[in-house]
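Please see the structure below; I have some questions.
Removed: one protein chain of the complex. Kept in place: all other protein chains.
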Amino acid sequence: MSSSFRIHGLVAATHTPFHADGSLNLSIVQQQFAMLHSDGVRYAFIGGTTGESSSLTLDERLQLADRWSRVVRGTDLQLIVHVGSNCLDDSVSLAKQAQQLGVAAVSAVAPSYFKPGNVQTLVESMSKIASAAPELPFYYYEIPTMTGINIWPSEFLEAATPRIPNLSGIKFTSSNLMEYQLCRRHSNSKFDIPFGFDEMLLPALSLGAIGAVGSSYNFAAPIYRRVMQAFAVNDLQAARDEQMRAVRLIKLLASYGYMAAAKTVMKLRGVDVGPPRLPIAGLTNDQQAELHRDLDQMGFFSWL
Amino acid sequence: MSSSFRIHGLVAATHTPFHADGSLNLSIVQQQFAMLHSDGVRYAFIGGTTGESSSLTLDERLQLADRWSRVVRGTDLQLIVHVGSNCLDDSVSLAKQAQQLGVAAVSAVAPSYFKPGNVQTLVESMSKIASAAPELPFYYYEIPTMTGINIWPSEFLEAATPRIPNLSGIKFTSSNLMEYQLCRRHSNSKFDIPFGFDEMLLPALSLGAIGAVGSSYNFAAPIYRRVMQAFAVNDLQAARDEQMRAVRLIKLLASYGYMAAAKTVMKLRGVDVGPPRLPIAGLTNDQQAELHRDLDQMGFFSWL
Amino acid sequence: MSSSFRIHGLVAATHTPFHADGSLNLSIVQQQFAMLHSDGVRYAFIGGTTGESSSLTLDERLQLADRWSRVVRGTDLQLIVHVGSNCLDDSVSLAKQAQQLGVAAVSAVAPSYFKPGNVQTLVESMSKIASAAPELPFYYYEIPTMTGINIWPSEFLEAATPRIPNLSGIKFTSSNLMEYQLCRRHSNSKFDIPFGFDEMLLPALSLGAIGAVGSSYNFAAPIYRRVMQAFAVNDLQAARDEQMRAVRLIKLLASYGYMAAAKTVMKLRGVDVGPPRLPIAGLTNDQQAELHRDLDQMGFFSWL
Partner (left out) sequence: MSSSFRIHGLVAATHTPFHADGSLNLSIVQQQFAMLHSDGVRYAFIGGTTGESSSLTLDERLQLADRWSRVVRGTDLQLIVHVGSNCLDDSVSLAKQAQQLGVAAVSAVAPSYFKPGNVQTLVESMSKIASAAPELPFYYYEIPTMTGINIWPSEFLEAATPRIPNLSGIKFTSSNLMEYQLCRRHSNSKFDIPFGFDEMLLPALSLGAIGAVGSSYNFAAPIYRRVMQAFAVNDLQAARDEQMRAVRLIKLLASYGYMAAAKTVMKLRGVDVGPPRLPIAGLTNDQQAELHRDLDQMGFFSWL
């Protein structure tokens, strides 16, 4: 149990690498690690939304976590393993493995085909998972745009406090910054609330965020590190300019379909994580070439 | 391949039976079969929404389908196995098993954590599944209230026709009866469109529905059979009265939480399928007793 | 007060006629009346959604109702005047006028910029309007796709019964046919529940609907009358075929933007109600010509 666990700085929500035929390509994990290390990123979030965990079999998720834990052994990169699933029994299996692997923390999105009917049922669902890795800090993963769940995260903290002893906080992927403040200040700021929208990092920093989890930290971490550095020395204009670069990057990727485009950017940076799996459509070769040109014109590669 | 497959009458979307502790209780399947047989229901839909398939492990889903196929062997009850999942590779495994088991048909809901971005991607996703059981009729399972997917099912039929040779039709769980008509009439009424809202069976019959899939056909089939019989002989007042009984039943169950209450009704009818799994909360003993009284007062048991 | 008022048959939700420049063109009302009369439609709903009432000034709404009441004087066409508005004081003014004009009934959609927070506030809002025309039957106008209000209409009836003595029923524009049944059967079928989705008329008939309000009854009433006639003599196949024509018509109009296309159809039938007002964009001349061709090809004009 470790309620004093705190995530400082950037957490890359890593892609799951596939071969061109869609099969798992674990040999790439080493390269993903190397790029994060080289970009100064010290945490990796494994098998989350960006990692397409909902498109992986349980066995693949176990293999993926296992590989990452072996790759990072002896390094200072810490792992937070995502174990959320519609099937809580799968989540339990993943949480048990995570504890055995000795990773830094686990996190889980709520089931969303069936949505928890109220905050108590949400807490019971998360408690089942968290209690399967009782020695690890647990992060509830709030992301209403994906789940469609409308339970205030601050109410989750309130109801979960007596039920989940290893609750460390919330991976907060929502633009509701009123709730963000309520979560950060809950119980005398007891909880760790890493922020999940890359394009809103600077606003989160203004509210006191110390950690952030996101997919573009895989391939554009230098931009965000400059946001954080400029913010730290009160150079807000520089922070805004860097944040605006991130916004332009994300807007561009979104115009191609964010998930598929982000995997293409990884490839362009030399780490071929392959295409996404269905139900996400990959980019065609033509689209990839066009995206490459757009990134060039924007100056993206000079920002790294 | 069997595009002329047609579902006639009621299909019970069966519950997955659990022990009190939530573990799979396959010994109950025999009793579920017996009740359906006794109620004159000739099709069972296995592991769908009612079957809480999204809360089952892949292994459990395989076991469940296997058990049902053994239980119904030599009887006239036909199985339609639901194989949908956020993970299409799991769907493929389930579809392959279904074909091996020689069930009547397979059906799949679309992935919904990631939602297909357009009709083509939806078709590619379903094609991947359908092609894993090429000798079985395939039903796309439309249920926008659960998936949040807003792709017209009639457009799915249009785009899927050249891509999914074993496409048999759509399990249509939506109140959009304009789309229902468009689907039924598509390609000279080539497709089979069983209807999925029990509380709207009579309206669907008026439009020509010949089959219907639903959860309350597990425990209240006699009511619906009378709806169909009265409709068949143009006794609309009787059909409406019976349909209204179904509406009152469903409204009552919904006031307790439909999924959990429906499992309680199974128990009250003598087939203990256990509680639901999280993230669906079960009824307390007090709630179950109260529901029993409400059903009594309503006259439910006399309607069977 | 007239709780026994019942609407039988089709109610045309009339367009508000504009000149090409968007100004009110009341001279067309006489032609609208003549077409309804000739098509056998015996009720007109004035200034509803189809009538773009939310785009009219209060003074224009008063003029419109006044003109219709003068046009139909001495005929057997009955008027139901829509008085709903975000501004309840405007609704009160309109309701008072309606009673003075001696129309058959009034109806009101709920305010939707601010949405009533619960059923009691909805009832208070409707009560304020209904009590301004206490001698006229009042219809609550349920149309959640436009208002975004998610209060069950059956709960509205329950809460409104003691508060709105002249409540006659609900103009039910929703595909939730479970609620439709609950409303029809409420308080021993005390209320009149005309149905509002033209493309689902036949299903509503199957549930006992006796009246229907819709925009395509302005220009395609013969099709729907045949639906009703075929249904009345239990010729369901003919009823379905006619209903399917309506579905194809509505699908076609929707592909152009339903509201603007419907006004074009009026023009093609010889009654030039002009373009819609912003924020609804009108069809260009080219689009109007193309729609004309599409209608011809479909056989629309031969269906009348």
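Per-chain residue numbering starts at 1, and chain names A, B and C are given in the order in which the chains are listed.
The criterion applied here is as follows: contacts are C-beta pairs under 8 Å (C-beta built on N, C-alpha and C of every residue); 3 or more make two chains touch, one makes a residue touch a chain.
If you're wondering where the values come from, they're calculated on a predicted model, not measured in any experiment.
S.K.: Would you list the chains present here that the left-out chain is in contact with?
M.R.: Computed over the complete complex, the missing chain touches A, C.
S.K.: Which residue, A:8, A:70 or A:251, contacts the hidden chain when the whole complex is considered?
M.R.: A:251
S.K.: So one chain is hidden, and I want to know which residue out of C:63, C:112 or C:287 touches that hidden chain in the complete assembly.
M.R.: Considering all chains, including the one not shown, the answer is C:112.
S.K.: Residue-wise, where is subunit A in contact with the chain that is not depicted?
M.R.: Touch with the absent chain occurs at residues 175-178, 181-182, 185, 197, 199-200, 202-208, 234, 236, 239-240, 243-244, 247, 250-251.
S.K.: Can you list, in ascending order, the subunit C residues touching the missing chain?
M.R.: Listed in rising order, the touching residues are 49, 52, 54-58, 60, 86-90, 110-118, 120-122, 124-125, 128, 146-148, 257, 259, 277-281.
Rule of thumb we're sticking to: only the chains that are shown with their structure count from here on.
S.K.: Counting only chain pairs that touch, give me the topology of the graph as line, ring, star, complete or other.
M.R.: Shape = line; chains linked end to end, path left open.
S.K.: Once you find the CA centre of subunit A and the CA centre of subunit B, what distance in Å lies between them?
M.R.: Here the centre of subunit B sits 35 Å away from the centre of subunit A.
S.K.: What residues in subunit B touch two or more of the other chains?
M.R.: Touching at least two other chains: none.
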